[in-house]
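Every protein chain of the complex appears in place save one, which is left out.
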Amino acid sequence: MELPWNMVVVTGVPGVGKTTLCRSVSKDLKYNYINYGDLMLEIAESRDLASTDLQMFSLDFEIQHEIWKSAALKIKDMKRVIVDLHGVDQSKIGYIISLPVEIIKPDIILVIESSKDKIFRQRNEDAKKRINDTIESLTEHMDVLRNMMASCSAILGCNFAILKNDNFEECLIQMKNILSTIN
Amino acid sequence: MELPWNMVVVTGVPGVGKTTLCRSVSKDLKYNYINYGDLMLEIAESRDLASTDLQMFSLDFEIQHEIWKSAALKIKDMKRVIVDLHGVDQSKIGYIISLPVEIIKPDIILVIESSKDKIFRQRNEDAKKRINDTIESLTEHMDVLRNMMASCSAILGCNFAILKNDNFEECLIQMKNILSTIN
Partner (left out) sequence: MELPWNMVVVTGVPGVGKTTLCRSVSKDLKYNYINYGDLMLEIAESRDLASTDLQMFSLDFEIQHEIWKSAALKIKDMKRVIVDLHGVDQSKIGYIISLPVEIIKPDIILVIESSKDKIFRQRNEDAKKRINDTIESLTEHMDVLRNMMASCSAILGCNFAILKNDNFEECLIQMKNILSTIN
């Protein structure tokens, strides 16, 4: 089977279940799977700059930015790839887009959403995602993510879909339907 | 009377009453009226590629895209024109912008909205617009349309207005007020 999409970008707030979905779909539909954060860490390790996420995110902002760009350049010409990234990062100084639209031109951008309850439960189970967050702040983050990804889709002229991950199996089927449909 | 706007783009989801409004305003204010979909079909017909919408939308995606671009190139230098198009198309693979911002630079983008009830009633009456849709999916479509058109307006630096078509006569007056106001 010829896969219809060369570059798929999958975004979502931490705890939404994005990575589990991406890994399942990649395996089932034979897409290459790239975790953007893991690739950044690999690059940082290869340059002896950091060996953990915590170390990497403590690096000088300019250096982090350079690693982020290097990762984008590695991804940009890949074929049949699902790129798993937040899309928009939230920190104490607000939001910043983490999709490098200048370099990576996806054929489709997916935003995974789910109920706030489910996201909070997931974050509590996952030490890495233990974020001190309120319902207001999560609502705002999800709104900004949807906004910014829709903007990117409008600018790039690429497809855009929002998937609800309230039931994993249903969301998986929906995602597989989209990613196996001839564009 | 000198018309204040050369290029007016009017968008809205199917069933919102966009075309009826555009035709009335064009007639009353002496704008040229262009239906983007009809123009695409004309181009497809002139090339012996399709003679119905259904045939056109069954063409290879690359060919559809080429027809879409040809239509944009025909419209781009027109004067005093109202261009009637969806703005954002919804399909089983998500959303895609249908306003070719690279080619057409509107002076103003209008988004027509109305109550979901009214939209569903209209779609049931109109065989061509018989879309199997839920309230959630329609809400999302309207949200994505507003988002993407606001992005286009921000990028192009053009005016942007949202009109509620809950009462046809009132909406018509509002639209005529905007489109006869000196910019």
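Chains here go by letter, A and B, matching the order in which they are written, and residues are numbered from 1 within each.
FYI, contacts are C-beta pairs under 8 Å (C-beta built on N, C-alpha and C of every residue); 3 or more make two chains touch, one makes a residue touch a chain.
Because the structure is a prediction, the values reported are computed rather than measured.
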item	value
Touching the absent chain when the full complex is considered, from B:Leu73, B:Ile135 or B:Ile162	B:Ile162
Footprint left on chain A by the chain that the document does not show	61, 92-97, 101-102, 140, 143-144, 147-148, 151-152, 155
Residues of chain B in contact with the chain not shown	108, 110, 146-147, 150-151, 153-155, 157-162, 177-178, 181-183
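In this section, only the chains that are shown with their structure count from here on.
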item	value
Separation of chain A from chain B, taking each centre as the mean of its C-alpha atoms, in whole Å	31
